[in-house]
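Okay, here's the structure, questions in a sec.
A single protein chain has been removed from this complex, and every other one stays in its place.
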Amino acid sequence: MDLNFTTAEEEFRLKIRRFLEENLPKSGLGAGREGREDKAWLEKSKAWQRKLYESGYVALAWPKEYGGQALDPVCQTIVNDEMVRANAPYLPGGSGLGMLGPTLISWGTEEQKRRYLPKILTGEEIWCQGYSEPGSGSDLASLRTRAEIIGDEFVVNGQKVWTSGAQHADMMFCLVRTDPDAPKHRGISYILIDMHSPGITVRPLVQMTGDKGFNEVFFDNVHVPRKNLVGKLNEGWIVANATLFHERNMLGSATGSEQRFNRLLALTKKIKRGGRALTEDAVFRQRLADLEIRVEAMRFHSLRQLTDQIRGRNPGVETMINKLVGTELNHDLATAAMEAMGDYSMLAREDASVLDHGYWPYEWMFSLGLVIGGGTSHIQKNIIAERGLKMPKSR
Amino acid sequence: MDLNFTTAEEEFRLKIRRFLEENLPKSGLGAGREGREDKAWLEKSKAWQRKLYESGYVALAWPKEYGGQALDPVCQTIVNDEMVRANAPYLPGGSGLGMLGPTLISWGTEEQKRRYLPKILTGEEIWCQGYSEPGSGSDLASLRTRAEIIGDEFVVNGQKVWTSGAQHADMMFCLVRTDPDAPKHRGISYILIDMHSPGITVRPLVQMTGDKGFNEVFFDNVHVPRKNLVGKLNEGWIVANATLFHERNMLGSATGSEQRFNRLLALTKKIKRGGRALTEDAVFRQRLADLEIRVEAMRFHSLRQLTDQIRGRNPGVETMINKLVGTELNHDLATAAMEAMGDYSMLAREDASVLDHGYWPYEWMFSLGLVIGGGTSHIQKNIIAERGLKMPKSR
Amino acid sequence: MDFGLSEEQRQLKASAREFLSAECAPSAVRKAMAAQEGRLAEVDREIAKLGWTGLIVPEKFGGAGLGILDVAVLLEEQGYAAMPGPFLFSSVLAAYAVARGGSDETGDKLLRPLAEGKAIGTIALAESGDSLAPRDFSTTAIADGTGARISGVKEFVPYASLADFMVVAARGDSGSADLFAVDSSAKGVRVEMLKNLDLTRRVGRVTFDQAAAIPLRREPALYPRLLDIGAVAIASDSLGGVERALDMAVDYSKVREQFGKPIGSFQALKHVAAEIVSEVEPARSLLWYAAYAQDARLADAPRFASMAKARLCDVYSRGTDRAVLMHGGIGFTWEHDIHLWFKRARFNESYFGSPALHRERVAQLGGY
Partner (left out) sequence: MDFGLSEEQRQLKASAREFLSAECAPSAVRKAMAAQEGRLAEVDREIAKLGWTGLIVPEKFGGAGLGILDVAVLLEEQGYAAMPGPFLFSSVLAAYAVARGGSDETGDKLLRPLAEGKAIGTIALAESGDSLAPRDFSTTAIADGTGARISGVKEFVPYASLADFMVVAARGDSGSADLFAVDSSAKGVRVEMLKNLDLTRRVGRVTFDQAAAIPLRREPALYPRLLDIGAVAIASDSLGGVERALDMAVDYSKVREQFGKPIGSFQALKHVAAEIVSEVEPARSLLWYAAYAQDARLADAPRFASMAKARLCDVYSRGTDRAVLMHGGIGFTWEHDIHLWFKRARFNESYFGSPALHRERVAQLGGY
């Protein structure tokens, strides 16, 4: 065990830190999760991703032949840490970078990798995920969007729902049913759909926050070339699970929690309770310390997993818990902030008197959305118990 | 809503209070739950129950013809409250009084009532419950102890387990399988077995507390007269549920929680933490207040159910929760006490330096036993959801 | 010994449930949410006809003269419906303060129209600090003949722009009252509305600049009692709210299917629902006692008001959080109604003090 970074790594850290100081977009792009539905945000943040990529700070561990740098995952961790530290804006290409990219690297054809990966890196093509359907949430494998093979095309009909960022997306990685007669997990294929194809309608859904973050996507005879199949026909479920694995780790990422804890702490130092700062309140101190302990545990937990990854160890139960623990921790952090604010927690984020720039009311709700999305906590616990602890299946 | 007691009720309260002051056994019979395994305890507490009964303070609401006084349930509540207030010892006939008695009143034949109820009241006959079996815990209806009908007798073979007080018992109310071919809930009968019959072996089981509180009971061709059947042949499940209902309310009773909270409060006033009484510690005060609030809620909750009973309302979901909430609350109270004691919580109850007469280490463990016994919290939640909230069955 | 609602109270509850499910369904609530005033004028007219607005107004001022337990039953139903509008603040709290603290003349002037549904009152207590104690207020009252003049800024004043009069807490001269009635149209009263997270309610900031005020001093120590009534009132609303959230989640779990069966047949969802109801039912009993203790003026009434506020708000917040989760994705949408209660729980939790603050008060009043 050695938590020291090499001199080269420390130099790299200083380099990205300096880069961020000098190049961080000055305004219009918050680090928060809100406001990501509008077009202006998209254009500005695409420009930001391109700049970041051109400077060598995007997906550093990806293979060189597809635009990556084949660096050690430690470098990527350093970049992530520094981005969070600098309050850098979210990248618009997140779904491509965090979910589809790693999936394609494992499962894509050479042609697919060459065609798609570079544009994920530059942010030139924005991706969205076509998984959930109105009747298929926790039971994802029951999905019914059909793709019939006609000639060398899939013809897709059906509907997806909860599609984050579909309004901005150029492409979708999508699960479709290609064999309706097979058992439900065996008739699914994983295909890549051009979102500009005729027959696609995107209709925004409004979140409880009042924002339009996700969408319904309708497919009416949408033609997709057969070469857009990832993995084998009818064997998309295994590819889908690779993507889910990456999604869940992304959602449960510890990187943001530390920043949120610091923000919570700064907030509570400013709030008065009974004439003293809330941080001097013995009861709230317990809560803060407990949250910080859990945040720190998750920080070390990701370093441990990073080390396992470098050592080539297959992820086990310690990785399956990330999504459950990480998203619940973030919701607990936001709930604590709401309670800390007292009556001020009743203000909407648009109010002029709202504390901490209205960060928390949105975060409080959105973090609960993430406890639900990508497999609710109930589903995560099933997975942990059945796959991680080998407890008997019940379904 | 009127929480005033009538003058007559207040007089009755003073009368029992005076009685308890004058007659409470001075020594050898603790109000705690421990020490109930030995013979000396049995004899002394039987004498105590007889005295209490002869003075008119046992099972006041039971019908007159069987030795009761047919009084309002309020009087029984007053007696219970005063017994707790005076730290009066547990009655040895508890299973008869709390579980079998009410069941027989509803389901017994006239002959059974006349034969058994009076001796339950006097404590002359001590009862135990023959429900659980080694293979049948949560899934009680899968029980396998067989009773064959030969002539006008049942011949019983099999084994029961977790039988509290079997070593003292004169009689057992017992579930046996009388039709092995019927669906599991339909082949069970409810019979009354003389524990002094040939073929019965009682073997003590030791609890994690180190005490012998419950037993295994083996039946080897035990003969039971057919007239000892309660309810109809093969329809014992419904009678069993009546008893379970009474058991669960008894286990979840709020009466003891208030006393335990007061004891916890008195304890924490004496404990120093950082130079001050633990009751002045802001963090522990939160815990105490939260516990007291839950205790008070359960106190009012039982008054509400008592009122419903007087009004003749059928119990609903508010009654199904008693066992779950009451037993978990008691365990939380004991856990708080253990934490309050700090290092002193590591002492066994026999140690001379143990705090509060060693009440809490035993209570901490025993209260967890009660979270398990009579249907674990998991089973209680199933019942609440399925019967109380009408959620669909899953089995 | 009788621990339960009276026949009249049960009828009131049943008729309120019936009325609100017809007139104040979520679709109606959403209309109020979208409207600037944040209430349903029609419903407010109807409830005046039903006699709700005057429920606790003394008979001599045209009300029904009922008690806190009666109003708790009604507030529970309003919480169940997430009924928007000023009722709790106007017809319960402002009405209570004026009825107990005002002269007959003041009562006649303010409460008669309030009972008839022709006027609205509100309460202006909180300031930008977290304390509700008069000694910590920056708002002051200076005697002016038989009346007073009030100056200061009050925050989170419910429905401030709708209110015809306000019951204002202020730091007075020694021996003076803590509470004052102020006509909203008086000179020196300025209202600025805030933006609420819980859109079933509206709050505003009110600035008083030497505004003319009537001291409410008929009953001594009225202000702490008003805070206790407020705690019980919010607790009642919370009881109804968590009940509704549970009902919605349970109902949804019976119809939504996954893995070929209703999600309510999965043990995980059953257990969450069972845990919620196991918190709700004892809390209901606690609330009844807290309301009864106010009516019976028991010595421990303040302590039980704090118990009810702490417990019910905890149960409401935790219950709605879990109810959203039980819904899955649909629960996170604007379109689904569960977020109305989820946000209302947050309002209730902070208003009149957090659960932690009330637990500390339970400890203090309990002598530990």
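Things worth noting here:
For clarity, chains are labelled A, B and C in written order, and residue numbers in each chain start from 1.
Heads up, the rule we're going with is that a residue touches a chain if its C-beta (ideal position, glycine included) is under 8 Å from a C-beta of that chain, and two chains touch if they have at least 3 such contacts.
Quick caveat: nothing in here was measured; it's all calculated off a predicted structure.
The chain that is not drawn here is touched, among residues B:272, B:313 or B:390, by B:272. Residue-level contact of subunit C with the missing chain is found at 266-268, 271.
For subunit B, the list of residues touching the undisplayed chain reads 132, 135-139, 142, 161-162, 205-210, 271-275, 283-284, 335, 338-339, 341-343, 345-351, 353, 361, 364-365, 368-369, 371-373, 376-378, 381-382, 395.
Touching residues on subunit A toward the chain that is not drawn are 1-6, 9, 74, 77, 265, 268-269, 279, 282, 285-286, 288-290, 292-294, 296-298, 300-301, 303-304, 306-308, 310-311, 317-318, 321, 324-325, 378, 380-382, 384-386, 388-394.
Here is the rule we use: only the chains that are shown with their structure count from here on.
Here the CA centre of subunit A is 52 Å from the CA centre of subunit B. Rounded to whole angstrom units, the spacing between the C-alpha centres of subunit A and subunit C is 40.
Annotation for subunit B: residues 282, 286 touch two or more other chains.
Residue positions of subunit C touching 2 or more other chains: 266, 269, 356, 360.
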